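As you look at this complex, bear in mind that one protein chain is not there, while each of the others sits in place.
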Amino acid sequence: MVDATLSAPREVAATGSRSGLRRAMQRKSTVAFFMALPLILLIVLLVIYPAFYSLHLATLNKSMERFVGLSNFTFLFNRQTFWLVVKQSCIFAITAVVFKALIGFIVAHFVHNIPAKGQRKWRGMLLVPWVIPPAMSTLAWLWLFDPSYSAFNWVLAVFGINPVPWTGDAYWARFSVILVNIWIGAPFFMIMYLAALKSVPEQLYEAAEIDGANWWQRMWYVTLPMMRNIIAITALFSLIVTFANFDIVRILTAGGPIDMTHVFATWSFRVGIEGGDIPLGASVSLFMVPILAIAAIFILRDITRRGSEV
Amino acid sequence: MANVAISAPSARAGTKPRYGSMSRDRLWALRWSYVFLVLFAFFFLLPPIYMLITSLKTSAEISAATNPWWVFHPTLENYRELLTSNQYLTFFRNSAIVSVIVVTITMMISVPAAFALSRMRFWGSATLATGVFLTYLIPETLLFLPLFKMFAVFNEWTGIQLINRWWVLLVLYPTLTVPFCTWIMIGYFASIPKELDEAALIDGATWMQTLTKIFIPVALPGLIAATIFAFTVSWAQFLYPLAFTTSADQLVLPVGIITTLIKGDVFNWGQIMTGALLGAAPPLIIYAFLMDYYIAGLTAGATKG
Partner (left out) sequence: MAEVRLRKIVKRYDEVEAVRGIDLDIADHEFVVLVGPSGCGKSTTLRMIAGLEDITDGDIMIAGDVVNDVPPKDRDIAMVFQNYALYPHMTVEQNMSFGLRLKRYPKTEIRKRVDEAARILDIKDLLNRKPKQLSGGQRQRVAMGRAIVRNPKVFLFDEPLSNLDAKLRVQMRTEIKKVHQQVRTTTIYVTHDQVEAMTLADRVVVMNNGNIEQVGTPHQLYHSPQTRFVAGFIGSPAMNFIPCQMEEAGAGLSVRVAEGLSFPVPAARTDRYRRHARNGNLLLGLRPEHITEAGQHIQPGEIPFEARLEVTEPMGMETLVYFPLNGTQVCGRVNPNAGAKDGAPLRLAADLNNMHLIDEATGRVI
């Protein structure tokens, strides 16, 4: 029962200055803000500001003294190379991602099938392409594709097949670029898909087998739906990154032959830095934005949807 | 256990699988798995192995166009030349210094930020967290030109030369590493139960003490994964150094190899491959020892969301 006599409450002489719980809460906000401040500064100054600055740059003339509005863009629209670049970038990105996803998915399955002890070893070996700096491995491919000394052509010659102009012929060059991209990127997909495969409960498969499903049906009705989110997110992620890729094309073909392998990144480098026309180069790379934005929207939608599912 | 002589498994759809035929199926699946795994491993490991093979060849042997897949007169001459070449060592040193410093900077920015975003609710923290993730999607190929111009302007204002100095990379690389590392750390921190914060609060820890004495030790695997990631990305960078550094003594490894070992039309492939292999060595060695952390960091996004 409530005690009738109350002693007069005294304020607590807190340690140091008057630090109330309210003050502590406030402190938490300020402390948190300062902890996040470097991050915020970094992003604002070196990512967001340059992104908008490039919009401004794209509206200047070559020497960056005059405002020329959209004439850089109209100039680009009239150039055939520009549309080549658009087409090539899209084809590279989509083809490469499709095959990376496919190969990654297949290999993940095989790794998942073998006993757990051996998986680590195989996983280790199969991830190597992704660990090697892309610039280095592309050099290796460049050597493998060398017009005179290609090791591949040597093997083909053993079978009596004519040498392939891996980087000399436009269509073969495109193939080569996509191939290298797939080689570098597929292991990433494999690792992600492997993790997702492991998270599918074994009992679902057992239930499906009891229900009479064969392996193809199990794949279609159990595996794919459970992995749908990871598949979508990794693919979209990779689409963006592949779309903006620079290293491979630059080293392997430098955009050639006759600009048939240029992508946004390499062409804007050629125009902007090597050609000294920064505004024009900025206009080129800006064209990636609409496409990237659409992909980003899809990713965002997927993440928030996934968050609410869990 | 199924016996060794295996007949083709009966896979008629709709057949009720008996226990015996299930383990036969499994064994077949296992064999085919190994077959394909070997094939894929072969495909994935081919280029590095070829790099190694070439690196052991003399120029003479390379131009003689004998079997490229075999070394008839192995030599370590290429390695010796590169490892004693001042220029190459400068590249290596620049790469090493830049990478180590960038990793330090990255962790010093990411870890407190991740802690603040995942643990201390403050106004806008949720938007900031998503925003961090999204900036990772703004590619360097969009930013390198405006940044180039920005640094030139900066030079005009302050006289500090940023272009063609290797330490410009210290400013640029974190834009690539910090967002993803922050995201990894947020995932790891978020998986620490909330009661731990409260216990620490009652035990008398300030927020900084909670971070340093509790969260960092508990989330150590995540920290290691983030560190590895930051290092690998820094080491492998190509576009930014190519755009921003031109003098030979300012170059880092990827750019150095490409621009200097290719002299005119004469490609010294033996040296190039050796240089490339040595350049790929640090990430590979780290990977060999810390593979599990590497993979855990990558898949943290998949499983923790």
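Annotations
In this document, chain identifiers A and B correspond to the written order of the chains, with residue numbering beginning at 1 in each.
As a convention for this text, a residue touches a chain if its C-beta (ideal position, glycine included) is under 8 Å from a C-beta of that chain, and two chains touch if they have at least 3 such contacts.
All values reported here derive from a predicted model rather than from experimental measurement.
When you scan B:205, B:224 or B:290 for touch with the missing chain, the hit is B:205. Of the residues in chain B, those that touch the hidden partner chain are 193, 195-196, 198-205, 209, 213-214, 217-218, 220.
Keep this in mind: only the chains that are shown with their structure count from here on.
Remark: chain A and chain B have CA centroids separated by 13 Å (rounded to whole angstrom).
On the chain B side of its complex with chain A, the touching residues are 11, 13-17, 22, 29-30, 32-34, 36-37, 40-41, 43-45, 47-48, 50-51, 54, 62-63, 65, 67-69, 108-110, 112-113, 115-117, 120-123, 125, 128, 130-132, 134-135, 137-150, 171-172, 174-175, 178-179, 182, 207-208, 232, 235-236, 238-239, 242-243, 254-255, 257-258, 267, 269, 272-273, 276-277, 279-280, 283-284, 287-288, 291-292, 294-295, 298-299, 302-303, 305.
Chain A contributes residues 28-29, 31-33, 35-36, 38-40, 42-43, 46-51, 53-54, 57, 64, 103, 106-107, 109-111, 113-114, 120, 122-129, 131-137, 139-141, 143-144, 146, 148-149, 151, 154-155, 183, 186-188, 191-192, 195-196, 199, 209, 212, 214-215, 217, 230, 234, 237, 240-241, 243-247, 250-251, 264-265, 268-269, 272-273, 278, 281-282, 285-286, 288-289, 292, 295-296, 299-300, 303, 306-307, 310 to its touches with chain B in the complex.
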